[in-house]
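For this depiction, one protein chain was excluded, whereas all remaining protein chains were kept in their positions.
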Amino acid sequence: MIIILKQTAKQEDIAALRGALEGSGLSIHDSKGTETHILGLIGDTSCVDVNALLANDAVEDVKRVSEGYKKANRKFHPEDTVVNIGGHKIGGGHFAVIAGPCSVESEEQIISVARDVKESGAGLLRGGAFKPRTSPYAFQGMRAEGLELLRKAREATGMPIVTEIMNTEHIPMFSDVDVIQVGARNMQNFELLKELGKLKNPILLKRGLSATIEEWLMSAEYIMSEGNENVILCERGIRTFETSMRNTLDISAVPMLKAKTHLPVVVDPSHAAGLSWMVEPLAMAAIAAGADGLMIEVHNDPAHAKSDGAQSLTPAAFDALMKKAVPALSFFGKTLN
Amino acid sequence: MIIILKQTAKQEDIAALRGALEGSGLSIHDSKGTETHILGLIGDTSCVDVNALLANDAVEDVKRVSEGYKKANRKFHPEDTVVNIGGHKIGGGHFAVIAGPCSVESEEQIISVARDVKESGAGLLRGGAFKPRTSPYAFQGMRAEGLELLRKAREATGMPIVTEIMNTEHIPMFSDVDVIQVGARNMQNFELLKELGKLKNPILLKRGLSATIEEWLMSAEYIMSEGNENVILCERGIRTFETSMRNTLDISAVPMLKAKTHLPVVVDPSHAAGLSWMVEPLAMAAIAAGADGLMIEVHNDPAHAKSDGAQSLTPAAFDALMKKAVPALSFFGKTLN
Amino acid sequence: MIIILKQTAKQEDIAALRGALEGSGLSIHDSKGTETHILGLIGDTSCVDVNALLANDAVEDVKRVSEGYKKANRKFHPEDTVVNIGGHKIGGGHFAVIAGPCSVESEEQIISVARDVKESGAGLLRGGAFKPRTSPYAFQGMRAEGLELLRKAREATGMPIVTEIMNTEHIPMFSDVDVIQVGARNMQNFELLKELGKLKNPILLKRGLSATIEEWLMSAEYIMSEGNENVILCERGIRTFETSMRNTLDISAVPMLKAKTHLPVVVDPSHAAGLSWMVEPLAMAAIAAGADGLMIEVHNDPAHAKSDGAQSLTPAAFDALMKKAVPALSFFGKTLN
Partner (left out) sequence: MIIILKQTAKQEDIAALRGALEGSGLSIHDSKGTETHILGLIGDTSCVDVNALLANDAVEDVKRVSEGYKKANRKFHPEDTVVNIGGHKIGGGHFAVIAGPCSVESEEQIISVARDVKESGAGLLRGGAFKPRTSPYAFQGMRAEGLELLRKAREATGMPIVTEIMNTEHIPMFSDVDVIQVGARNMQNFELLKELGKLKNPILLKRGLSATIEEWLMSAEYIMSEGNENVILCERGIRTFETSMRNTLDISAVPMLKAKTHLPVVVDPSHAAGLSWMVEPLAMAAIAAGADGLMIEVHNDPAHAKSDGAQSLTPAAFDALMKKAVPALSFFGKTLN
């Protein structure tokens, strides 16, 4: 960590600051130039509060030079993490396809979609039971009943299930969920993250709408610091000024995450664009950029879906997509499972 | 609501769509031009799912022409809502100043800051007990004990207290909190919003980091639709590309909200800029733009604050600010209380 | 175009507005509902000024339902445009690789890089002679002399040259440049676009840092409306809140552009990420998403480059990239030339 002192800083204030920092076990390199005076802190600065330093009268600016996350950091864990979900692996060259409807709507619907996507090659079944909707007047999901129907679909097909949790109070209901999803709007619901950190279930952590990659990894760190290291990151588009698409898929996040962390990275092209016809090219781009998995919305009847119909593929369209994805995975050296 | 049909839409698909819409009680105006074919829906369209329409093969685009929020909408409630917090009013010409430390740190600290800010003219005391922090390794707040200390400060000074809730499970602990704050990161924690809607306590709803004004009002609607109409909106800066400040204060949100909703609007210049020296000019701008209140961080010793020191005013700096704010309020026709 | 009238609009104001619109040759469909009153305009609305309508007392909002661009619009020109640059085609299945240094620095440098990238499979040579730099104290390019060196490199290798123009006064110097590039910062330099529209040289139009896709196509329309239809679009990353990369590559822009326009689309992964190690995965993503070309910075000695060294590949790294790009192009059905 580097502290840039004000040109007008008083000697006694600088001395007091140095004393306090040294008192907390850090050593200091002092670089005084003609225009700038800098203190370089040597040691473990994860305990140092940047904000408190910025409030010091002698300080002009503070810059971190090491990351705030440890357990998620590839520097301290160079090997890829491979998350194993009932035999389906994600990470380290293993690629997983998670598919299913935005919302669970009925037993018939979820089982039929599950059978279709499995047939096309998907390994895991997604389906929303608890739905975060912008409007209180929109369909809020089938909730506990939806979870029950997902279990039936799992039983019918053998596919592990992936579904979103919205509140710590629902955790008991999710105990046998194969992958618990944290949605974009809850990426910084820290109370939820901490409780999920106490479980063993793999957690799929979606990126917040305007979360930096650093903040996203800090949220992964919340889960991991409590003991649950089975975290899967899911890029689902960020909010920008562009209005022709629902969100802007940050494809660069894939290689950047692969460099910064050992955790697997999944891409959700359905939410990214919000348009079904754009799912295929974005899915191909995700594979080419090095993603470890895809999460794709598939609905038996998109025009009558209770949520997100515009971005849902029909089973036939998903099948067509998989027919292109499978050779592409092989081309880019990934194993589908 | 307006449906723009594709140039290539088939007659039978259009007929089916019209039938479905008319079946749900809407009437339709059909405008067919040389380049565009449009259906205008007449009636209550709050039940219509835009996304499902977009998934229809015949549809190119859909545009809402009326807002999705009803209870928060000034069109249906032209009079300003005035929220009364133990005699302190916000809205309808009444201006409230909420001040106090980012985090409650000790009994002595919170009581001393409370006395100071009350003396300078603040009406309500803020203080964080549960703290949402980007890093799991940062101070997470005194939690239940912090709430207890806030009650002691209320007892000592008579000031109503404003403090943040992060989880539905904590609601029982917050039953006597005068104003329950929902932080920016929880603005779309819909489970929390729904539960807060069942209480009587006024709710201060901060804007999400990248929430549009429409989404923010939809979150207010979540609370109001459950029965709690005492919602105060708090602009605290949005996330943009600019890096010289923590966030970008969206001052235009103040007049835009005053036009769209009857709810009171408070501005938090401390979080907006993240820099204590910028609090005063932004506070003045908020008053001038028509805000109904200010929320300002004040700490007895910013350089040793456990959170957000860089943006905290000292009690002396807050007193100096209030000496300018009071005549400014009078100049702009507001009553401080 | 749709005009949403205010609830409070007066009958006489509405009548006057209708009269004015009908007077300009449009016909009107009037849809009056319980909550909204809408006028749908039928006819060519490209002459209607949205802003003037918004200034009308009776008008609440105006929504365009057809695009503002005609010549760039795929609706009126369904076939892909193929731009032919000295035998190198871009568009319609033909893929072009443009490579070379950010700045031309010497005759030896540009000729040696040109030979290297040609050997690796690049079809066109890029190199900056006029350089737009954020700081007036940074290297501004070799200017006219740089153009001269590019011509020598063309002569030595037979590669067509691509280089950026910054000012209308320089147009005579660019008369024999094979592809004239308009940089991101000049995407809305309308005087420049109009003059380039009078030439025959193909124009490579980079997307502005925060330009919407609609605005970008309107800038292409500026060039095309003057008669020059040889426009190539280049996505080079947009400005967002994310700070770990120089820009955020908007990969979704590729399929969106392919849907909206017939013009070829090139991706510049070098400027998008600003980091050389990220060029390869982003280049692969661009191919997979359906781009018609790549523009890549290659420098003989990046650590001593006079500009953009951090994002430049060495010739060896570019060669390694091309060894992967060539089979990927074949896999995705494109022809390199």
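Letters A, B and C name the chains as they come in the text, with residue numbers starting at 1 for each one.
The rule is short, and it goes like this: a contact is a pair of C-beta atoms (placed from the backbone, for glycine too) under 8 Å apart; a residue touches a chain by one contact, two chains touch by 3 or more.
Note that the structure is a prediction, hence the values are computed from the model and not measured.
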- Message: Considering the complete complex, identify which of C:116, C:178 or C:221 is in touch with the unshown chain.
- Response: C:221
- Message: For a quick check of understanding: of C:19, C:136 or C:333, which residue touches the chain that isn't displayed?
- Response: C:136
- Across B:16, B:156 or B:245, the one contacting the chain not displayed is B:245
- Message: Which parts of chain C face the unshown chain closely enough to count as touching?
- Response: 46-47, 49-57, 68, 130, 132-140, 166-169, 185-186, 188-192, 194, 208-210, 215, 218, 221-222, 225-226, 239, 275-276, 302-312
- Task: Could you list which residues of chain A touch the chain missing from the display?
- Result: 2, 4, 7, 27, 29-36, 38, 40-44, 61, 63, 65-66, 75, 210, 239-241, 243
- Task: Extract the touching residues of chain B with respect to the undisplayed chain.
- Result: 210, 212-214, 238, 240-245, 248-256, 259, 272-273, 277-278, 281-282, 284-290, 327-328, 331-332
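As a working rule, only the chains that are shown with their structure count from here on.
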- Query: Can the chain contact pattern be summarised as a line, a ring, a star, a complete graph, or none of these (other)?
  - Reply: complete
- Item | Interface ranked first by C-beta contact pairs | A-B
- Item | Central subunit by CA centre of mass proxy | A
- Interchain centroid distance [CA atoms averaged], chain A/chain C, Å: 31
- Task: Please compute the C-alpha centroid of chain A, do the same for chain B, then give the distance between them in whole Å.
- Result: 26
- Message: Need the CA-centroid distance for the pair chain B / chain C, whole Å please.
- Response: 39
- Note on the structure: Flagged in chain B as touching 2+ other chains are 210, 239
